[in-house]
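A single protein chain has been omitted; all remaining protein chains appear in their positions.
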Amino acid sequence: MMSLGPYASFIVTSYAAAAIVVVMLIGWVVIDYRNQTARLRELDRSGVTRRSGRSATDTP
Amino acid sequence: MTALAALIRRDIRIALRVGGGALIGVLFFLTVVVLMPFAVGPDLALLSRLGPAILWLGALLASLLTLDRLFMADHEDGSLDLIAMSRTPLELACAAKALAHWLAAGLPLVVATPVLGLLLNLDMVATGAVALTLLAGTPALTFTGMIGAALAVTLHRGGLLMAVLVLPLSIPVLIFGVAASQAAIAGPLSFGAPFSILCALSLVSLVIGPFAAAASLKHGLD
Amino acid sequence: MSLIDLANPTRFLALSARVLPWLAAATVILLTIGLYQSASAPDDYQQGATVKIMFIHVPNAWLSMFVWGVMSLASLGTLVWRHPLADVAAKAAAPIGASFTFLALLTGSLWGRPMWGTYWEWDARLTSVLILFLMYLGLMALWRAVEDPSRAARAAAVLTLVGALNLPIIKFSVDWWNTLHQPASVMRMGGSTLDKAFLVPLLVMAVAFTLLFVTLHLAAMRNEILRRRVRSLQMMQASQKAA
Partner (left out) sequence: MNGLVQGQMQLTGRGVTCVRGGREVFSRLDFQAASGEAVAVVGRNGSGKTSLLRLLAGLLIPAGGTIVLDGGDADMTLPEQCHYLGHRDALKPALSVVENLSFWADFLGGERCDAAASLTTVGLDHAALLPAAFLSAGQRRRLSLARLLTVRRPVWLLDEPTNALDAAGQEMFGGLMRAHLARGGMIIAATHAPLGIDARELRIGGGV
C-alpha cells in the first residue's frame, strides 16, 4: 500500500466519489436502455407498428 | 381521507414528472445563493456572518415563486371546479394541495441547505441550525403563500402581484427564522425562544392558510 | 460511410451498436493504465500526496468545458441544419456533462481543503465551474420542462449557444471579481510548468475520461433515440383506434 500522507482521506474520497458518479452514469445508461427496449417490445406486442411497416424493435 | 390522499399523491406526481416544477425551485434557491457572494464579495468571514440571512432569503423567494401555479393550473384546466363541488371541504382540499406542494418543493430546499452552507462557509452547527429553522419555517411560507396563490386565481393575475401580496405576510417567519439561526451560531439570545415562535407561526398558518385560501377561491370561481 | 448515412437514426443505431464495445474496451484499458500511473506518480514537493487528486480533478474540469463545446456544436446542428440527431446529441450530453462538472467541483473542493484549509473558496476557477454547473442544471431543467422534444430542442440550442458565448465573459468577470487565485499551470504560455512525472498520467487520464464521455454519450444517444421512438409509437397508439 502506498503512503498517501496526512490527507489520505481526501484523496480516497475524491477517487471514491469519481467512481460512484461514473458507476451511476453507467447504471443510468444501462437501466434506461432496458426500460426503452422493454417499452418498445410491449408496444410491438400490442400491434403498434411504425409507418414503414417494420417491427418497432428491429435494431440491427 | 382517501380523497385527500389521492389529491396529495396526484400533486406530487405531477410535480415530479416532465414539466413539473419541484426541482426548479431548488435550482432557483441554489442560483440565488450563489449570486450573493458576487454582490457581497468573496470575504468568507462576511459570508458566514450573512449566511443564515442569505439562505433564508433564497428559500423565501424559491418557495414563493413555485407557489405561483398552486391553484392557477387547476383553475385553468377546470379541475378546481370539480374540487370545489366535491364532498371534501374546500379548506381540507386546499390544505392537502399545500402539503403536497411543501413535500415536493419545500422539503428539497431543506435538503439542499447543507451544500449551500458549505459554499457560504457555515460550520456544521450553523448549517444544522439553518436547516432546522427552514424545516420548521418553510411550512409557514407555503401555507401563507397559498393565500396569495388563491387570490391570484380570483384576480386572474399571478406572478409579481402575488409576490407583492404575500411577501409582507412572510416577514414574521423571516424575522424569527433568521433570529433562531443566528442565536444558534453566535448567541447571545437563546435558540429556543425564537425557534418556538417560528414553530408557532407555522402552526397558526397551517390553520389560517387553508381557510383564507378556500374563502377567496369560493368567490373566485366564476 | 457518408455523413448522410450517419445522420439516419436507424443507421446510427446500427453503427453505434458495432462501435460501442470497442469504445468501452478502450476506455477500460486507458483508465486502468491511467489509474496505475497516477498511483505510482511521485508526491509533489509542495502538495505531497494530495497532488493525486489532480489526476481526476483536471480531466473532469476539462470535460466540463469539452462537453459544453460538444453541446454547442450539436446546437448549431439543431438550429442551422435542423437535424434531429443533433437534438438527441445535445440532450444526451447534458446530464453527463453535469455529472463531470459536479465531480470537478467536488474534487476541487476536496483538493482545496488541505491547501486552503476550507472546502470552498470563492476562487475564480472554482466559481466559474460552479456557474457552469448551474448552467448545466438549468439546461437539464429546460429539457424536462417542455414535453415536446423538438420544441425543447430549439430552446435548449439557443440557451447552449448563448451560454457558450457567455462563458468567456463570465470567466473574465469572475477573474476580475476575484484576483485571489492560483495561476493556471497546464496551459501556461511558453510550455507546461508541470513535471513530466505528473504530466504523463494526467494526459492519459484526460484521454481516458474523454473516451469515457464518448462511450457514455453514444449509449445515452441510443437511449434517447429509442425514447423518441417509444414516444412516436405511443402517439400512434393513441390515435390508432377511433371507436
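Note that the chains take the letters A, B and C in the order they are written out, and that residue 1 is the start of every chain.
Operating definition for what follows: contacts are C-beta pairs under 8 Å (C-beta built on N, C-alpha and C of every residue); 3 or more make two chains touch, one makes a residue touch a chain.
Fair warning: this is a prediction, and the values are worked out from it, not measured in the lab.
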item	value
Touched by the hidden chain, restricted to displayed chains	B, C
Chain not shown: contacting residue from B:A6, B:V115, B:L155 or B:I171	B:A6
Missing-partner contacts on chain C, residue numbers	147, 234-235, 237-243
Chain B residues touching the omitted chain (full complex)	2-3, 5-7, 9-10, 13-14, 17-20, 76-79, 81-88, 221-222
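The rule is short, and it goes like this: only the chains that are shown with their structure count from here on.
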item	value
Between chain B and chain A, distance of the C-alpha-averaged centres to the nearest whole Å	35
Where chain C touches two or more other chains at once, by residue number	none
Residues of chain C touching chain B in the complex	109, 118-122, 127, 130-131, 134, 137-138, 141, 144-147, 177-178, 180
Interfacial residue positions of chain C with respect to chain A in the complex	10, 13-14, 17, 39-40, 43, 48-50, 52-53, 56-57, 60, 95-96, 99, 102-103, 106-107, 110-111, 113-114, 212, 216, 219-220, 222-223, 226-227, 229-230, 232-234, 236-237, 240
Partner chain C, residues of chain B touching it in the complex	18-19, 23-24, 27, 30-31, 34, 37-38, 42, 44, 47, 118-119, 121
